[in-house]
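Just below is one structure, and these are the notes that go with it.
All protein chains of the complex are present and in place, except for one that has been dropped.
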Amino acid sequence: MSFQNPVFIPGPTNIPEVIRKACDMPTLDHRSAEFRKIFDPAVAGVKKVLKTTSAEIVIFPASGTGGWEAAICNTLSPGDKVLAARHGMFSHRWIDLCQRHGLDVQVIEAGWGDGVPVDAYAKALRDDTDHKIKAVLATHNETATGVLSDIAQVRKALDAVNHPALFLVDGVSSIGSVDFQMDAWGVDVAVTGSQKGFMLPAGLAIVGVSQKALAATETAQLSRTFFDFNDMLKSYATGGYPYTPAVGLLNGLATAVDMLLEEGLDTVFARHHRIAEGVRRAVFAWGMTPCANSPELYSNTVTAIRVPEGFNATEIVTLAAKTYGIAFGVGLGEVAGKVFRIGHLGSMTDVMALSGIATAEMAMADLGYPITLGSGVAAAQDYYRSHGNATALAAE
Amino acid sequence: MSFQNPVFIPGPTNIPEVIRKACDMPTLDHRSAEFRKIFDPAVAGVKKVLKTTSAEIVIFPASGTGGWEAAICNTLSPGDKVLAARHGMFSHRWIDLCQRHGLDVQVIEAGWGDGVPVDAYAKALRDDTDHKIKAVLATHNETATGVLSDIAQVRKALDAVNHPALFLVDGVSSIGSVDFQMDAWGVDVAVTGSQKGFMLPAGLAIVGVSQKALAATETAQLSRTFFDFNDMLKSYATGGYPYTPAVGLLNGLATAVDMLLEEGLDTVFARHHRIAEGVRRAVFAWGMTPCANSPELYSNTVTAIRVPEGFNATEIVTLAAKTYGIAFGVGLGEVAGKVFRIGHLGSMTDVMALSGIATAEMAMADLGYPITLGSGVAAAQDYYRSHGNATALAAE
Amino acid sequence: MSFQNPVFIPGPTNIPEVIRKACDMPTLDHRSAEFRKIFDPAVAGVKKVLKTTSAEIVIFPASGTGGWEAAICNTLSPGDKVLAARHGMFSHRWIDLCQRHGLDVQVIEAGWGDGVPVDAYAKALRDDTDHKIKAVLATHNETATGVLSDIAQVRKALDAVNHPALFLVDGVSSIGSVDFQMDAWGVDVAVTGSQKGFMLPAGLAIVGVSQKALAATETAQLSRTFFDFNDMLKSYATGGYPYTPAVGLLNGLATAVDMLLEEGLDTVFARHHRIAEGVRRAVFAWGMTPCANSPELYSNTVTAIRVPEGFNATEIVTLAAKTYGIAFGVGLGEVAGKVFRIGHLGSMTDVMALSGIATAEMAMADLGYPITLGSGVAAAQDYYRSHGNATALAAE
Partner (left out) sequence: MSFQNPVFIPGPTNIPEVIRKACDMPTLDHRSAEFRKIFDPAVAGVKKVLKTTSAEIVIFPASGTGGWEAAICNTLSPGDKVLAARHGMFSHRWIDLCQRHGLDVQVIEAGWGDGVPVDAYAKALRDDTDHKIKAVLATHNETATGVLSDIAQVRKALDAVNHPALFLVDGVSSIGSVDFQMDAWGVDVAVTGSQKGFMLPAGLAIVGVSQKALAATETAQLSRTFFDFNDMLKSYATGGYPYTPAVGLLNGLATAVDMLLEEGLDTVFARHHRIAEGVRRAVFAWGMTPCANSPELYSNTVTAIRVPEGFNATEIVTLAAKTYGIAFGVGLGEVAGKVFRIGHLGSMTDVMALSGIATAEMAMADLGYPITLGSGVAAAQDYYRSHGNATALAAE
């Protein structure tokens, strides 16, 4: 196994040096006053990244999947109806999780390449005159298809009919790399993990909880202990934690939010836009297209690339790993074999992105794709050169 | 915050240098073949530490609390009756968790300082002729009181009446530092965490699951997704993981089991016995006693020390942290203020233990305890000198 | 400062993860038996890399400059005549060092872009019938110009006239990345540093010393203590070191030689040839040429690239650092402003090299060079694709 090359999977992402060191901590007594010096700044920083002043932040030693589970278990009861769309592997999995916890999921099927179907959501909410729908679920960034949905529009659909349902949003592969406005969008539970935009190893489920969601915990009957919001918040209030926290990861999180805020969220988002746009220019230069069905859906954190008929996209991933020591993402579920994915979220520079594009070109050439070596690289270079300061993260 | 001194909390424990480095990994594609090279040896090693050949090992990115939750959610249904004893804070918390998940817990109250009340268990099982009790819970090592219970005797009580209940054991603060015989004791679910005997940071719930427990998952109705045994085992079978694993911690776990097995489990257990006995000799030299009510209950991983009437044991912990930069454990729950705890599990040497004992003496003297400086140290030194090779972990 | 991108300076080179960890050691008593377990394998491995069985290895906590000083101070006396060529900044500096130590240097001036002038050496040695020349100096790889000289031919020139002079070779930027045959080439003192082919941080001067050179120490009158070969070898014989060694770097060196030998020296050299050839293909695709005056002089560890008239090559380096966060090497001395340098020695993959080439293209385009974006990348990709397994270091 070689660690000389960056990874281009859509998470876990490349970990900056300072975050590596922040996570790698000797044992600290988490019941001492020192713990708070780590935890409080981490929480304060996460609030800024989520753009919320009114929500509470709850952080579990778990994964994004645990965050999904926490979102529903703390706010809903068995048999509750929730509205969700299936348009990729991760929205599918959240639906599956809901069903396994006994929720009644009203599933709207959408294309794998489409965004959250706002019109269909609007209709469902309009039709739900007796407010059976207790929660609306949305996947901000479908990691499987590289589709970023418009969360504000879903909120508008709720507001249009004054629907009281909770609004639960999966921001796992968006938060920290693209804009997320918890308060402005009226998100009730926002879920993410440590290993994406926060540039940390996997191991933290980071959850924003609105006051409305907190109120819902009073009546929510789904069982939870490990994932209980109130146990967490009660402990936090005294500088504690209800069980043993992952102190090193929390210390890394405090460092990560510092890095993001020092670079400036707008600068971070602009960087991810620039890098992603370069990748897309490369894709078009190759004569291919993103899996996302229209430009306004293009994700700035991961690009799923449709390969020409007759080719198995998974072979690109296998060959790139074996021959060039580079990790891309395979297609999942409905788009397995049809797409491969270049992850460009988290800690990524233009130069790193170019090395990924160049490797994809070699791998495709090796597999007989009708590709001109250097064509995608040139398109990306051209874009990067003319679109502002490409220097690596200022704060690293 | 200073990291020059060791910690003496009963977990998280001191992390050896090589484990620190094993955990501190660059990002690795967990869908690549490399992941298996880390995961498989970790699982194989855990089996050896648990002394099981027939059980499956499931590892969650969570804490010991998550392991408890996994143990019940995968094997039981709402309303199921379980038998448990409350004799310390951690057995108490597991009971609480069960109740919050809708189980009907038959609680046997025991003294905080007593072990699992085997006779009471035996009676309850004998009385349960129609086998309403679906699971028996036992806390191998009560971290709050420093009490190690005899798990084999609980199994005997089950066997004596041929009771079919599952046997779920919390080995969080025992496994890896004292003997645990999953197969011989007929344990159906064994729960531990990474941050105790395995000498890792917190972040992994490590669970041994017997074939009988696996069979129980077929009918268990408690909801679970994040903590689902079968999702895990199905993924493992193909070298995968159902969501993003904590790769660095797993790599550290592979290293930790190597260290334990290279030192030799018997040698590890003997080392912990020697260190613990030295601490106890010190306690007696101070004219005090362990919280554990009889010698056969003395824990080799943590010693809770009863302080004389009129003193508040918590002040020792506060003063030791503030004045000497040393972390001990406070008393919890019923024994709050009455005991302080010296954790000596995980990565610990005789020399480290002596520094803890010496510090406790200074702190007690500072607080006006009738203590002779050096008395406990001398008692421990005497024991350490005459009881074999005290060299630090061979394999570090 | 960002550490996300690789460096392309011709040393210090990129440090592999495992070497980082090997160097980062807690304090170890260097007078204990443990030291030898680190030092002996390091020495044994260095011998293999130098391809010597008869020489001694001496390792100073110093830099390559210190190695040069050790080479002459241990073997020569004030006023001794030495033969040397100046054909780049580093051969120049060694001459300067000799002169400052009172040696009488017969300097042969050669072009900056030429190799060691073997014919001129042969003539000088032929003319030196009374053997006034006590040592012949040669720079294997001139880091300033990217020129690799033929050391075997210099040996032949010595042998042709049976000249008894010592043969001192600077292998600082060659050893470990290209072939070096200390015994076969009759090298008496071979000098390198830790921060080049050995992929370590700077801080070790690594010196191979032939038995003939050792014999010369008996009469050598130049003063030395810190750099004394015999003090070193006398201490090594008992597992010691004459003063405090840089234990962490030595531990890293032991790891580095393991990595090189596990990958296989031939494979390492082939990798560096492949990477370098790709860089050169890029240079030609840009319509430029290496500084090295003929193909047999092309260095596989660093390429100095002549830029077109009217451009200042140093600006490429400045802009690449500032705009793209990439470090190239500037031209030094006579070729300042005329060349920039891409270092590709040490820990380098094809993918990393492509990112350097792509960055150079962007920087040149930014500065108005008549360059086609992607042209160099395509030429390198084409070469890398068709020339064997490009996977990153196997052993990392």
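A, B and C are the chain letters, set down in written order, and residue numbers restart from 1 in every chain.
Here is the rule we use: contacts are C-beta pairs under 8 Å (C-beta built on N, C-alpha and C of every residue); 3 or more make two chains touch, one makes a residue touch a chain.
This is a predicted model, so every value here is computed, not measured.
Participant: Determine which of the presented chains are touched by the chain that is not presented, and list them.
Facilitator: Across all of the complex, the chain we cannot see touches A, B, C.
Participant: Thinking of the whole complex, not just what is shown, which of C:Gly102, C:Gly239 or C:Gly333 touches the missing chain?
Facilitator: Touches the omitted chain: C:Gly102.
Participant: May I ask which residue of C:Thr27, C:Thr53, C:Thr129 or C:Asn162 touches the chain that does not appear here?
Facilitator: In the full complex, the listed residue that touches the missing chain is C:Thr27.
Participant: Can you list, in ascending order, the subunit B residues touching the missing chain?
Facilitator: On the side of subunit B, residues 1-6, 14, 16-17, 322-326, 347-352, 354-355, 358-359, 361-362, 365-366, 372-375, 377-379, 381-382, 384-385, 389-394, 396 touch the unshown chain.
Participant: Could you please point out the subunit C residues that touch the chain left off the display?
Facilitator: Those residues of subunit C that touch the unshown chain are 1, 3, 7, 9, 11-15, 20, 23-32, 34, 37, 60-66, 69, 78, 96-97, 100-102, 193, 195, 201-203, 222-228, 242-249, 321, 327, 329-330.
Participant: Of the residues in subunit A, which ones touch the absent chain?
Facilitator: 17, 21, 24, 26
Basically, only the chains that are shown with their structure count from here on.
Participant: Using Cα averages as centroids, what's the distance between subunit A and subunit B in whole Å?
Facilitator: 35
Participant: Would you kindly tell me how far, in whole Å, the mean C-alpha position of subunit C lies from that of subunit A?
Facilitator: 45
Participant: Hey, how far is the Cα centre of subunit B from the one of subunit C, in Å?
Facilitator: Centres of subunit B and subunit C (C-alpha means) sit 53 Å apart.
Participant: Give the residues of subunit A that touch two or more other chains, as numbers and ranges in rising order.
Facilitator: Residues 1, 3, 14.
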